[in-house]
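Note that one protein chain of the assembly has been removed; the remaining protein chains are unaltered in position.
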């Protein structure tokens, strides 16, 4: 059994990134390797210049629920970047930027937060995923 | 082979919940166990007080298509809650609330519709998923 959990992150809002970070943290906690590919707005959220900024919540949040989440989150912000930093300390978590999205966003390797380990293409990511689980967020 | 279909529901709009419910109903119909984890806005949609309310459609629906869907859906509302009730009668479908999201949303077990079986953490969910499929909606 290939127990690597592969995740493609595409959404760039704090709630989706938090949902992904919680899954990644849970996987790391039970000793599973995690392999993340950042695309589009998720990749954009990992720019060093803005990773700790507010990235908003998905449009599908009812405003009452969104208000509760903002009020209850520590410092009013979902702490996905910090959750990911802890997950990387805890287990084997590799975060890679999709080369295609890098080009589309005009991003350079040096623009990205140190949470990002390297850049790779989709084919490499799929080969690494092998027959393990792939989750798209 | 682990034939359980594990699904993480995060979106709270009626179209995404309907897409998930249709997959769950299809899996139940072919005899596959389904294990659902509710996070964020999906969890919020399962509050007993609002489960049969209108939860809107995703922002990515073209307005012409959204109008057609609303007009053709029975009683103008996508019947995902009813589809899930039927799927639970038909097969082995377990719906669990993510403990982390419960806390963020300030929700209590008693706030949730009876469709929700229990509350669990992400690590438990992943352990139950084992090497079966995991789908994030």
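Here the chain labels run A and B in written order, and each chain numbers its own residues starting at 1.
Rule of thumb we're sticking to: contacts are C-beta pairs under 8 Å (C-beta built on N, C-alpha and C of every residue); 3 or more make two chains touch, one makes a residue touch a chain.
Because the structure is predicted, anything quoted here is derived from the model rather than measured.
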Over the whole complex, note the residues of chain A touching the chain we left out. 8, 10-13, 16, 39-41, 44, 55-56, 58-59, 98, 100, 103-106, 121-123, 125-127, 129, 131, 133-136
Note that chain B touches the chain not displayed via residues 1-3, 5, 15-16, 18-19, 22-23, 25-27, 29-30, 32, 58-62, 65, 68-69, 72-73, 78, 132-133, 135-137
